[in-house]
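A single structure is presented below for examination.
Note that this complex is displayed minus one protein chain, with the remaining chains in position.
Here is chain A:
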Amino acid sequence: MNPAPSIVFFTTASGAGYGLLFWLGLLRPLGLVAMSPMAALVALVLALVLITAGLLSSTLHLGNPKRAWRAVSQWRSSWLSREGVAAILTYIPALLLGLGLWVDAPALALIAGLLAAAGAFATVYCTGMIYASLKPIRQWHHPLVVPGYLALSAFSGAVLLAMLAAFSGSGAVPALLAILTGAAALLLKRAYWQAIDTAPPIATIESATTLGFIGKTRPLDPPHTEQNYLLREMGFRIARKHATKLRLIAQLGGFALPALLALLALLAGGTAAALALTLGAILALAGLLVERWLMFAEATHTVTLYYRGS
C-alpha cells in the first residue's frame, strides 16, 4: 500500500498527541505525576497541537478536503466516521481539562481529564479499526493491528509526558511507563512481524480468476501498459526490500533507545533526565515515522493478484 506522507504523519503525530492526552488525563488526577497546573497546561497544549496537526494533515489525503465535515455522518457502519466523531468529541473534555487547569479547579480537571483519556483511547482504537477492518489487506486485517496502534500511541505519549514532567521536576512515573510501554510495543511489533511473515495468503490468483481448475495460473498480458490508480495506491512496493533494515531501525531507534534513555533519566534525575528524555522523545517519534511508513509499505492488497499473480 502507498504510504501517503499525510497519513504517516497523521498516525504518528495524532497518535503521540492522544497518548499524551491519555496519560495526562489519567495520571494527573490520580496524583501519579507531580506537575503544576501550568506545566500540565503546557502538556495539554502540546497534545492538542499534535492531535490537530495530525488531523489537518489527514484531510490533505482527501480528494475533496472541503467536504471533510461529511465524514462524521456514517458512524453506524464506518470506522473512519467513528474516528472522526471520537476525535471531535474528545476536544470537549480536553478543552474542559484545560479550563480546569487554568482556573485551578481540581474537580473539573479530574473529571474532564478522565473523560479526555477515555476519548483519546476511543479515537486511537477507531484509527486502528479502520485498518483492521480491511479484509483485502492481510497485513492490516490482523488481530495485532489495533493493539499495535494503542501501544504505539501509549508509548509515544508516555515518552512525551516523561519529558515534560522531567522539565518541571519529577517524571518518575511517566518515565517508568515509557519503559514499560516501549518494551510492550517492541514485543508486540516483533510478534506482529513474525505473524505476517509466516501467514499464508488470504487469496490466490487461482481463486481470484476462478481458473484454478485448469491448473497453475499466471498473468500473460496486462490490461494496460502504463500505470493506473490501483497500481500506484495498492501496488506500492518501493523499498520493500529494505524492510528488514527498516524494522531494525524502528526497533532500536524507535523503541529500545528511548526506553533505555528513560531508564537513564529515571536513575539520573534532574537536568540530565530532562535532556535524556528530550532525546528519547525525538528518537521515538522518528522511529515511529519509520514504523508507520513500513506499516503501509509492507501491506499487500489482493488486487495485485490480478496484475502480478502474487
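The working rule: a contact is a pair of C-beta atoms (placed from the backbone, for glycine too) under 8 Å apart; a residue touches a chain by one contact, two chains touch by 3 or more; residues count from 1.
Note that in this section contacts and distances are computed from a predicted model.
Between the names "Protein lplB", "Fe-S-cluster-containing dehydrogenase component", "Transcriptional regulator" or "ABC transporter permease subunit", the one given in UniProt for the chain missing from this structure view is "Fe-S-cluster-containing dehydrogenase component".
Here one chain is not drawn; of A:Ala13, A:Leu27, A:Val72 or A:Ala94, the residue touching it is A:Val72. From the options A:Leu30, A:Leu62 or A:Leu248, the residue with contact to the chain not on display is A:Leu62.
The hidden chain makes contact, of the residues A:Ala34, A:Ala53, A:Leu80 or A:Leu110, with A:Leu80.
Residues of chain A in touch with the missing chain: 1, 61-65, 67-68, 70-74, 76-81, 84, 130, 133-137, 202-203, 205-224, 226-230, 233-234, 301-303, 306-307.
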